[in-house]
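Working notes, structure below.
The complex appears here minus one protein chain, its other protein chains still in place.
Moving on to subunit A:
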Amino acid sequence: MNNLLTRATPYLQATPLTLILGFFLALPILLLVLVSFWDYDFAGMYPGFFTFNYAETLGSWVTWRTYGNTLKFAFLVWAITAFLGFWVAYFLAFHIRTTAMQMVLFLVCTVPFLTSNIIRMISWIPVLGRNGLVNSTLVSAGVIDQPIEWLLYSDFAVVLAMVHLYTLFMVTPIFNTMMRIDRALVEAARDAGAKNWQIIWHVILPLAKPGIAIGTIFVVTLVMADFSTVQVMSGGQSASVALMMRNQMSLLQYPAAAANAVVLLVVVLVMVAGILRIVDIRKEL
């Protein structure tokens, strides 16, 4: 009896997490895959094994163009957040001397996160709109005659809002990695005659790579799965993969949306696998 309990203990300890992951991760994905092979019409879904959902998804030029558009957003947002994230984290980690001040400034970075995503996104509209803050200021200052049209409801607006929403996801892991860099390495580099930019390029950037990789995974997966920002900030003029799925669901085309979701899942997993191949993040975890 005692022996049995001893052997069962590890399994019992693993049970809660297994149940949670099973119900909230494995089961939904399983259902998603299952449903993606079903037939449907306007009235209902019909269990079976059909591959035409995938054939339609992958065979449609709309899908390819939407993926192209989403990947473009992902790349632009990634490039800008990585650039901003690196420098913000670098400033916090290497140029703020006291730990207390570092923490204060880092918390300041997180303040926008006290409001919801949607509110932060929508608050751009009065700023960027045709008669918004930016345009009216520029017009009244005489810099431009006509309001700039592309500030809102454009790809520019989408990227701007996403950068605003997601930069912190880049700052946090990079800051975390940078805080672990031994300060003696910077001194050793300086002792070897490295200039400031050489220290950044040859020492700090390579050692911050795991943080950049983790931030990249966050930002890329968030952008790939985004539909609200694209919808609101592009004014419905731009498409994303998740938005396409939402439209299918609102038309009750669940199996088609499921097939689409499986394709997106595979694409994102391949991207993450690619990132993990390039950078070893294990020592950060």
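Quick notes
By our rule, a contact is a pair of C-beta atoms (placed from the backbone, for glycine too) under 8 Å apart; a residue touches a chain by one contact, two chains touch by 3 or more; residues count from 1.
Going forward, contacts and distances are computed from a predicted model.
Going by its UniProt record, the hidden chain of the complex is named "ABC transporter ATP-binding protein" among "Cytochrome c oxidase subunit 2", "ABC transporter ATP-binding protein", "Carbon-monoxide dehydrogenase large subunit" or "Thiosulfate oxidation carrier complex protein SoxZ".
Across A:5, A:141, A:184 or A:273, the residue that sits in touch with the chain not pictured is A:184. Residue-level contact of subunit A with the missing chain is found at 182, 184-185, 187-195, 198, 202-203, 206-207.
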